[in-house]
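Report on the following structure.
Shown here: the complex without one of its protein chains, the others still in place.
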Amino acid sequence: MRVSIKVNGVAHERDVEPRTLLVYFLREHCGLTGTHVGCDTSSCGCCVVVLDGDTAVKSCTMFAAQADGREVSTVEGLAQGGALHPLQQAFWDNHGLQCGFCTPGMLMTSYALLKHKPNPSETEVREELAGNLCRCTGYNNIVKAVRQAAETLQAAPVQK
Amino acid sequence: MIPAAFEYIRAGSADDAFAQLQRLGADARVLAGGQSLIPAMRFRLARPAVLIDINAIKELSNIGIDNGRLTLGAVARDCAIERAPWIGERRWSLLHDASRVVADPVVRQMGTIVGSLCHNDPAGDWTTVALATRAEVVVRGKAGSRTVPIDEFLVDSFTTAVAEGEMATAVRFPVPGDRTAGSYQKVERKVGDFATAAAAVQVTLAEDGTIRDAGIALSAAGPCAVRVSEAEALLKGQKPTAEVIRGAAAAASKKSAPQADLRGSVAYKKNLAGVLVSRGLRQALARLGVQS
Amino acid sequence: MSIEATPKGSMGVAMKRKEDPRFLQGKGNYVDDLSFPGMLHMAIVRSPYPHAEIVNIDGSAALKVPGVKAVITGKDLEAAGLGWLPTFHGYDKQMVLAIGKVLFQYQEVAAVFAESRAAAADGAEAVEVEYKPLPVVADPFVAKQDEVLLRPDREAKTNHIYHWEVGDKDKTAQALGAAEKVIKQRIWFPRCHPAPLEPCGCVAQFDTMGRLTFHVTSQAPHVYRTAITIVTGIPEDKIRVISPDIGGGFGNKVPVYPGYVCAIVGALKLGRPVKWIESRTENLTSTGFARDYHMDVEIGARADGTVTALRVSTTADHGAFDAAADPTKYPAGMFGVVTGSYTFPVAHAEVDAYFTNKAPGGIAYRCSFRVTEASYAIERGMDILADELGMDPVELRRKNFVRKDQFPYASALGFTYDSGDYHRTLDVALEKIGYQALLKEQAEKRAKGELMGIGFSTFTEVVGAGPSKHFDILGIKMFDSAEIRIHPTGSGIVRAGTKSQGQGHETTWAQIVAEELGLDPQNIMVEEGDTDTAPYGLGTYASRSTPVAGAAIAMAARRIRERARKVAAHLMEVGEGDVEWKDYKFQVKGVPAKSVTMKEVAFAAYTNPGQNEPGLEATQYYDPPNMTFPHGAYVAVVDVDRETGEVKVRRFLAVDDCGTVINPLIVEGQIHGGLTEGFAIAFMQEIQYDKDGNNLNTNFTDYLVPTSLESPKWETANTVTPSPHHPIGAKGVGESPNVGSPAAFVNAVIDALSPFGVRHIDMPITRDKVWRAIRDSDPAKG
Partner (left out) sequence: MNLQYSGEEIIAADKAAVWKAITDPEWVGRCIPEVVDVTVRDATHFDAVAKVGVGPVRGNFKFRFELVPGASGDRMDMKISGGGFGSAVDLTAGADVSDAGGGQTKLSWSGQAVARGPVAAVGGRVLDAQAQKLISQTFANVRERLSRR
C-alpha cells in the first residue's frame, strides 16, 4: 500500500506492506536510523517518536499505515540550523547519555512532555519518562537534563 | 519481530467500520490503540487477516459529559483522561488515579479505554474501574446499538459481550454526585506492568455522613475484574468506621481468587486485595474529608 | 609558529563527552543502522523444548515463502566442519545450530536467509521441526546426580563440568572447628541477564576477493577475529571485524554467538551481505546470562568479632554449554576475591559447575569475572555474622578491614591487593549519610512498629585482567594496546584494542593523551573497534579498559614524549639531558623562559627533526604487573511496607575509591548506572526457569528493567587511593557499583526485617518474598 508521511517536515511517500511498523518505515524506508528498536513488547521506548507535534508514541507499536497523512518528528529533526535543541544541549551538559541507544527515545518523550508540562517537577519528569528504559545512566542525569531544558525553553522558547 | 501479513483498511466512519466488520466477520480485527494487539501480532499470537483501523474516526474519539454521563468514544486515549479539564474534580478521583497507572506514559498516548475493556485482561485497570463506577459499554450490532452494563460486558478472561461482527463504540461512566470520591490502588512490579493486584474504590456519602453508595472492584483476582458486592453491601448505609472498612477489606480478600504467577503467590495477592481495598477506602474517605 | 593557548592538564577534568553530539542527533552508527546493497536478512528457528531429540527438520515450506533464499541446519554446518564453536575459556564447545538434539529452550535450530526482515520471519515460521522430548534437568542439584546425561558428546560422561578450588582446605576446616562463633548460610545469586538495550547483531559480507568484513556488536573485536579464524579456517588477514557504536554491552557482547557463525556461513554461501539482528526475546533467552551461583558461606570468628576463617562452597549452574567468558586458568573467574576487604588468616573457596537444560553463559555482567558473586557472598556473610554476634555491622567491618599500612596486602586466597584505605572510605560514608541520626530514627520507628533498614557494603573489587603470566583467553594473553600518532599541527589520533559501549573512551582516552602530551583533548581523536586499524587488544569488559588499555595509552604517550624530547632538544639547541617536561611543555632545565610546546615539537618532528627520526608516533602493548583493587563503602536506607512487602529505597550513598579519576563526570555516570543495575538485580531482574526447563522471563514485560520511577536517586562521593603500579594510578570503576551495591540493598532489607528474626532472603527481593518472610516469622518477634 502507498503511504505518505511527513517526517521532520519532509514528505516521504512509499509503497509498503501493511505490516510495516512505523519504526521500520523510518529506519529502512526513510533512512532515518536515529529511532531504535530495543524490544518486542512496547516496553523500552527506544523507538519513541512524536506524532503531530506533541504526542509521543512508540513507533514499534504502530503501523506506518496508521501514520499515513500525519506528521512525525524524530531525533534527526530536533537540531535546527546546526544548533542543538535545548534538550540535546542539556543532555550533553548533564551527561544524560552513555551508550546513546535510548537517547533518541528519551529526547522525543521529553520533547512531548515539555509541550504538555513546560515546567515539570523532578517527580513529574520521573513519572513521564517511565515508558523509556535506560541501562546506562541510572536516570539521575536524564532527569536533571530535562529540567535544565525546561528552564532554557521557558526563558527562550524554540520556535518549532 | 514482524507480524504476519494482513490487509489494512482505514475506516472513514463508524458506519464504514461496522459495515467492514460485518462483511469480513471473524477474519477481521478492529485496530484501536493497538497497544495489546500489535505486540501480540509481532509475536504472531494474533494473526488477523484484516485490520480495520478506526483511529481516524473523529466521532469515536469524542469525550464529553452530558445527560449525567461521561462518554468516551472507542478511540479516546488513556491520556485524554489524564488531561481532561475536569479530572481534578474530587468526584473523578478514581478515574484520575487509574489514568496515571495504566501501562506507561507513552503507551497511554495511544492506548484506549474502550480497547482495554474489550481486551478484558484479568489484570486490567479500566475493567476494574468500570466495575466500581458501574459503567456501561455501547456495543454496535446488527440490530443497532445497545448498552451493556459492565457486569454483563465482562464475560470471561479476554472475552466480552461483543460478539463476532460487532464493535464497542463507547464507554459511559455515570457522573458521580458531589459527595463522591474514589481511589485506585495498584501494586505493580514496575511501571508498565499489569497489576499484581489492584483495587478500585468509589464512595458516595449521604447528607448524614453514612455511605450512600460504594463501588468496590478488584483486578487480578479472578478470570476478569471482580466486583466485591459483599463489600459494597457491607458499606452501604454505614458510618465509615475503621471496623466497617476492615469488614470490606476482609470481604475483598475472601472474594479474591487470583492465579499464582511471576507477580506473586495466591496468598500474597489475596492479602493485597484486602490491603488495597482498605487503603482505597481510607483515601477516598479522606478526599471527602472523613478521617477513618 | 605561534601558540594559541597555554597548554594545561586534562586529568580530572569534568569534560563533556566528545562522542555525545552524534548520539544526541540520531547519528550514532549501530549495527542495525548499516545497510549494504543486496543485503539479506537472517532469522533463526529456535526450539520450544529444553531437551529433545530432533526427529526431522523440514525447510521445504520455508523455501517456498516469497523472498526466502536458503535454510541451513546443524547437519549442514556439521558437514562443512562448522558444527561447533569453542567457548572462550576453552573448557567446552557449543553447537552452532542444534545437532541431533536440543539442550535448552530457544536453542538455535535452523537459520533462514531472505530478502527482507519480514520474509525471513515468515520463512522461520514455515520451517517444520519435529521433536521428541527428553527428560529435562533444570536444577544443578539434580544435574549433580547424573541420572540424565545431558552432554553425551563429551568424553567425561557426567554433568559435572569442573571443580575449582583455592586456599588451604585443611587449615580452614581446622580454624572453623576451633572458632568461637561460626555462621553458615546458603546464599544464591540468581541467574540474571545484562540485557543491554541494543540487542546483539551483525552484518557479514565478503568482498570480491573473498575477504570478510564483519560488523558486529562485540566488546572484543580482535578476539572475535581470531575466533572466526579458529572456527571457519578463514585466514586472519582475510577478516576485518568492526564493532560500530554499541548500545550497551555489560558483558553480554563478549561471547561469540551461534547467530554470528550462521550469518558468515550465509554470506559465504549466498554471496551476499547478511544481516542478523536478534530480538529482545532471543537476547534474553539465548545469549550470555550471568551469575547463578549457589554459595554455602561459612565464617568463623572470635567472640569479639575478629574473623578467623572463611569457607565458601559453590554449586554453579552453567546451562547447556560452558560458555562462561572467563580467562582460561580461571573457570570461576576472580571468585577468590571472596575474602573481600577483610583480613582472613585462612580461607578456602571451591566451585563445582554443572550442565543443565538452560541457556549457556555465565558471563561477567558488569563484573570482573564472578567478583559480584564473591562480593555479595562476603558482604551478606559479614552482616549475618554481625547479627549473630549482636554487633553493629559497621564495627564488625571496621574491626576486620585490611589496614592502610598492610598494603600491598596478600590475601589468603592469593591476590595481592595493590592499595586502599578502607577505614577512611567508610568514615566518609558514615559521615555523609549521618549514620548516628539514622540509627536514632530507626529506633524511634521500630518503637512504633515501622520497618526501616540500614544496609552496608564495604567491598573490594579486583579488576584489570590481567598479568600475562596468569590471564589469557583462547591462549591470547590479556594485555592491551594503544597506538598514538601526533599530526604535524599538534592534533592526533589514538587507537586502542578496547571498545567503548557507552563508557566514554572517545573522551577519556583523549584526556589521557592530552594530559601526557600537553595537547588539547578536543583535537585527539579516538578510534576503536576496527581490527584493520587498531592494535590487537583484548577488549572492554571486566573494568579492564582503564587499568590495562588506559595504561597502554599513557605509556604510548610517554614514548612519544621521549621521542619529542629529542626534537625539543634540537629545537632549543641544548643536549637532551638538559630538557625537562614541566608544566605540560619542554623546558631547558633551570631556564623556564626557554621552552617549546608539544605542538611546536610536533610540527618540527615533520618539518625540522634534525638528526632525529621524523614523525611522531608510538605503539605500546601493556602487560599489567598486577590487577587493580578498587573499593568502596555503600549505604542503603530502606523503608518496608509490612502490609504489601514494598521496599522503598529512601537513600543510597556510594563512596567509591577507584584511584586516580580521569573524568569525574564520566566516573559519576558509571556509578549511577552500575548502582541502578545493582538495584535491578537486588529487587527485579531474574531469569527463572520452571522445573520443566521453560524460561519464564523472556522479554521486558517479565524481565524487569527498572524505569526512572523505580530507580532511586543516587548520592555519590569518593576517596582517592591511586594504584601504585598503574602509570596514572587509575583503577577502573564501571563495575564497582554493580559489584558492591546488591549486598547493601539486601542487608538493608534484612536489617529492616530484623524485628521478625528474618535472617536471609535470596534476590530478587520481591514484595511477595518480603511479605511472606514477615508472615512466616515468629509472631512473638513481630
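Which chain is which? They are A, B and C, in the order written, and residues in each are numbered from 1.
Here is the rule we go by: a residue touches a chain if its C-beta (ideal position, glycine included) is under 8 Å from a C-beta of that chain, and two chains touch if they have at least 3 such contacts.
Source: prediction; values computed, not measured.
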| item | value |
| --- | --- |
| In the full complex, displayed partners of the excluded chain | B, C |
| Given C:Thr328, C:Asn694, C:Ser754 or C:Ser777, the one touching the chain that is not displayed | C:Asn694 |
| Selected from C:Gln105, C:Asn159, C:Gln205 or C:Thr531 as touching the chain missing from the view | C:Gln105 |
| Which of C:Asp702, C:Asp751 or C:Asp768 contacts the chain that the document leaves out | C:Asp702 |
| Chain not shown, touching residues in chain B | 26, 29, 36-37, 39-41, 43-49, 119-122, 156-159, 223, 259, 261 |
| In chain C, positions touching the absent partner | 45-50, 105-106, 124-125, 131, 133, 281, 690, 692, 694-696, 698-699, 701-702 |
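One rule holds for everything that comes next: only the chains that are shown with their structure count from here on.
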| item | value |
| --- | --- |
| Chain-level touch network, classified as line, ring, star, complete or other | complete |
| By number of C-beta contact pairs, the top two chains | A-C |
| Distance between the centres, which are taken as Cα means, of chain B and chain A, whole angstrom | 29 |
| Centroid distance [mean C-alpha coordinates] between chain C and chain B, Å | 44 |
| Set of chain B residues in contact with two or more other chains | 1-2, 4-5, 104, 191-192 |
| Two or more partner chains touched - positions in chain A | 17, 19, 40-41, 43, 127, 129-132 |
| Chain C-touching residues of chain B, taken from the complex the two chains share | 1-2, 4-5, 44, 104, 187, 189-193, 196, 262-265, 267-268, 271-272, 275 |
| Residues of chain C defined as touching chain A within the complex | 16-17, 19-28, 30, 32-33, 35, 117-118, 195-199, 245-248, 250, 279-281, 501-504, 665-666, 668-669, 672-677, 699-701, 705, 707-709, 711, 713-714 |
| Residue ranges of chain A touching chain B (in the complex, touch as defined) | 1, 17-19, 21, 40-43, 45, 48, 51, 55-58, 60-63, 65-66, 68, 109, 112, 116, 127-132 |
